[in-house]
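Of the protein chains in this complex, all but one are displayed in their positions.
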Amino acid sequence: MTTHYLVLSALLFAIGGVGVLVRRNAIVVFMCVELMLNACNLAFVTFARQNGNLDGQLIAFFVMIVAAAEVVIGLAIIVTIFRTRRSASVDDVSLLKY
Amino acid sequence: MEPAEIIQHSGGAIGAAWLMIALPLVGAAVLLLGGRRTDKFGHLLGVLMAVASFVVAALSFAQLLGFAPGERRRGIELYDFIPGLAKVGLLVDPLSISFCLLITFVGSLIHIYSIGYMAHDPNRRRFFAYLNLFVAAMLLLVLADNYVALFVGWEGVGLASYLLIGFWQHKPSAATAAKKAFIVNRVGDFGLLIGIFTIFATFHTLAFNDVLANADKASSGTLTAIGLLLLVGACGKSAQLPLQSWLLDAMEGPTPVSALIHAATMVTAGVYLIVRSGPIFQGAETAQLVVTIVGVATLLAGAIIGTAKDDIKKALAGSTMSQIGYMVLAAGIGPAGYAFAIAHLITHGFFKADMFLGAGSVMHAMNDEVDMRKYGALRKVMPVTFVTFLIGYLAIIGFPLLSGYFTKDGIIETAMEHNAILGWLAVLGAGITGFYMSRLVFMTFFGAKRWEPTAHPHESPAVMTWPLIILSVGAIGLGAFLVLGNRFMTFLSPAVGAPEEMPSFHPFSLTGLVTLALVAIGAAFAWVKYGRAEVPAVAPRGSFLTVFARRDLYGDALNEALFMRPGQWLTRLAVFFDNRGVDGLVNGLAAGIGGTSGRLRRVQTGFVRSYALSIFLGAAVLAGAWLVVGNL
Amino acid sequence: MGESITFWVLAVVSVIAALGLVFSRRAVYSALMLGVVMLSLAVLYAVQDAPFLAAVQIIVYTGAVMMLFLFVLMLVGVDSSDSLVETIKGQRFWAIVGGLGFAVLLAAGIGNAVVGPAKGLAAATQAGNVPSLAELIFTRHVFAFEVTSALLITAALGAMVLAHRERAEAKPTQKDLSRQRFVAFGRTGKNPAPLPGPGTYARHNAIDMPALLPDGSVSPLSVNRYIARYEESQGILPPEVARVLEQEEAAQQRAAGHTNGHSTPTVAEEARDGGPDTEPMDEEGVVAGRVVRPRGESVRESLSEEDGK
């Protein structure tokens, strides 16, 4: 049974990854990142169950905390950028190039 | 007869022979470093140092005479110049002391003359400094006991010559002539240097004593090579073919310089070198033959050039070339010719200096005009100059009983015995000499006045005429004194060796008579063309031969076509190659790297998603690799 | 059995929701889809003996983080939708290739990592799930836990610093604003007074009624261009309004002269101008958009108004 969870987790992770790559709206990109993190959490929780070890759940917990912090900072950055550039597209922020 | 052994010597005037070099050197140093402060007495100091040097030379000579003939080669050690290569010492022997006397005596006279000649030049002090420098270098050249020190003196006189030819360096022609003289001399030095290298590679020493005494042990091929290389050096310094072109241009220098350096002393250094290196040449017949051929070719070339020049100094310069050709010819013959070569060198030093200074006196009187076509009838206004010049003239054409008669005819006789063709060519040269020297005298002192309206010729001051008088005395009597009774040959033999059989002097030999006749014909022809007839103020275009002679036998044109133009072309090519080729390669490499990175940096698009994609794909590839490797 | 059903239902839902998240045009829909995924996952956590995490997932993620997303979406503009045209060459293709590859590889890799039946957490959570986790957190991982608290505080501070906007110059006073208005009037002839309200007094209580000037004629300033345009297209534009607008148009044509060709404003320009008739909301806009703008621009602006009709 746990294999199913892991495959689901892999699927969600890949979908999230594709989303990061194809979407241009910074907020949606961020959501996709959250999706990837969640997929990981699912894998952690599944492994905890598989191995009979609570550490997996613990890691998932920590991931949530970090994700929360990351969202806070990330969204603040997006807001700042939007305020100056009137755009939330990640493609518009491409000054740091060749 | 072989040269005598060198005896180490100390004490007396010979022991202090280094003073001969040091005194003028100090003079030059004081005058150059002292700057304007020494302007007041600079010329006097210069004269004093030259005269003092002469005194030392005379005392040394006297002391040398005090020794038995076989002990008249005295070596003086000075110091270790280049450890392992050369110690510097002086060699006072009959050969070098003869030169010393000539250099210091004529040199002193010309110093004195220059006081008057350069009186109005603001840089007279510098002129005397250079003259002193020249005297010192020339004395080092002849007194050195090894080839390195000789070379130092050799280049020293070259430097002095450069400085003095270019003395009026604000004139582009003078500056160019000076540079040309130095560079052509350097070509000669190239040969001399390689000759010296070969000597060192062969003998591992450069001292005359060791090299010359052991010359017969070396292979004749080596000796021929050395001899020819030394000859190249001699050609450069003595303006022999094919390195003759600088001497005529060198007349841009002040006239005393032409008299001292380019007539009496420096240009004869080549003759000195050949005579000094006698044992090397005697071991290499080919080299000797080449020496004689060069001598004859130059004596004819110089004479031909002399016939067409209207510039009085250039005519005299052509004559100098020609006369040195005689000396080289004699030096190439071997011990039989050495004495005559040196004797002619000494008498030539007197009468040519006399004539150059005479020419200087004329120019001084004629507002520095050098074109003989603007002279004429000067014998009345400048009697002293005329008489002394006339004596020099008679001496050079070989008028019986004057100096040239003894020394030049001696060379012709010796050459005739050595090789008839060379001898007859030398006779022909004497005939041409008769023509061009007569032409010069007639154009200058006889005929009608062709002066520029502004010219007011006058006799020169005593400080200039007295040297002329003294030199003309030498021009009269020195030849007889040296040659009669083989006096000079005997004196010189300990230094350079002597032929088995001393030559005897025949006053009316066939050769002598033919020579005299040819000279007379030449002089008569000159009288017809330039003495009696009107001399046109502008040179007629002349025949092909005249133009040929006037343009220095196309020597300059040849140099220009063969060396200068290809050289300029080569230089431009090399610069272009360096900028575009070598540096272009370097810069091209840099540009290539720059271009590649310029293209490569386009990968950095600035789009976060591109970066994310590469991270994502990279992670996928890594995961795949990990799976594959893990399952292996 | 029960777990299987739950899993399969939720797995299908969450995958569809995830795909929806990726492919929906509007960000709001994406956010909602993400919420669906998170809730599904919360249930799956609960099924897998992780009740605490399930609760945290709902409270923190669905509750706090998602709300934050929605707030930011509101700030940025709810209705701003992505263009679906891909601008980076090959990005989409490679993204999908990479995604598929990754999914396959991960599934193959992690899926195969499971050997044997699950041990279950019964042994590890004898004291109950939450107390067992608490024990781990406050004993073995207490240092990491404390560090995360520092991280959260730092994040909070960072968000404040980032979101805070420093005022670069003093706030314009009423005097400044008034001066700006009159400067604009001097330069471009822009009316310094407030726009007249619509003529809602007297007979009508509608925003499409123009204000009347003292002479009884219509004040063109009070005509809302959007509405006028709409009414014109519907053929219900009152004739007096139409007349006034025509007069104004003629006057502007004269003022513009013949030098200016008719140029159609681009979508971008119109968007930047914030619509022909609306006042921009912030003062920067006033300075940048209305007052300092060179003359030619304002002419073009009025031209764009005629184009609307």
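What to note about this one:
In order of appearance the chains are A, B and C, and numbering begins at 1 in each one.
Everything below uses one rule, namely that a residue touches a chain if its C-beta (ideal position, glycine included) is under 8 Å from a C-beta of that chain, and two chains touch if they have at least 3 such contacts.
The criterion applied here is as follows: contacts and distances are computed from a predicted model.
One chain of this complex is left out of the view, and of "NADH-quinone oxidoreductase subunit M", "Branched-chain amino acid ABC transporter permease", "Sarcosine oxidase subunit alpha family protein" or "ATP-binding cassette domain-containing protein", the protein name its UniProt record gives is "NADH-quinone oxidoreductase subunit M". Although it is not drawn here, the omitted chain touches the following shown chains in the complete assembly: B. Considering the whole complex, the residue from B:Gly11, B:Pro172 or B:Pro540 that touches the absent chain is B:Pro172.
When the omitted chain is restored, the residue from B:Ala218, B:Ile304, B:Ala317 or B:Ile346 that touches it is B:Ala218. Think of the hidden chain as still there; on subunit B it touches residues 32, 35, 79-85, 87, 148, 151-152, 154-156, 159, 162, 166, 169-172, 174-176, 178-179, 182-183, 186-187, 189-190, 193-194, 196-198, 200-205, 210-211, 214, 217-219, 222, 567, 570-572, 574-575, 578, 582-583, 586, 590.
The rule is short, and it goes like this: only the chains that are shown with their structure count from here on.
Mean C-alpha position of subunit B lies 99 Å from that of subunit C. Averaging C-alpha coordinates per chain places the centre of subunit A 96 Å away from that of subunit B.
Averaging Cα coordinates per chain places subunit A and subunit C 21 Å apart. Under the contact definition stated at the top, the residues of subunit C that touch 2 or more other chains are 88, 91, 94-95, 98-99, 102, 106. With touch defined as above, residues shared between interfaces to two or more other chains in subunit B number as follows: 605, 607, 609, 613, 616. Listed in rising order, the residues of subunit B touching subunit C in the complex are 605, 607, 609-610, 613, 616-617, 619-620, 623-624, 626-627.
Residues 601-602, 604-609, 612-613, 616 of subunit B touch subunit A in their complex. Residues 88, 91, 94-95, 98-99, 101-102, 105-106, 108-109 of subunit C touch subunit B in their complex.
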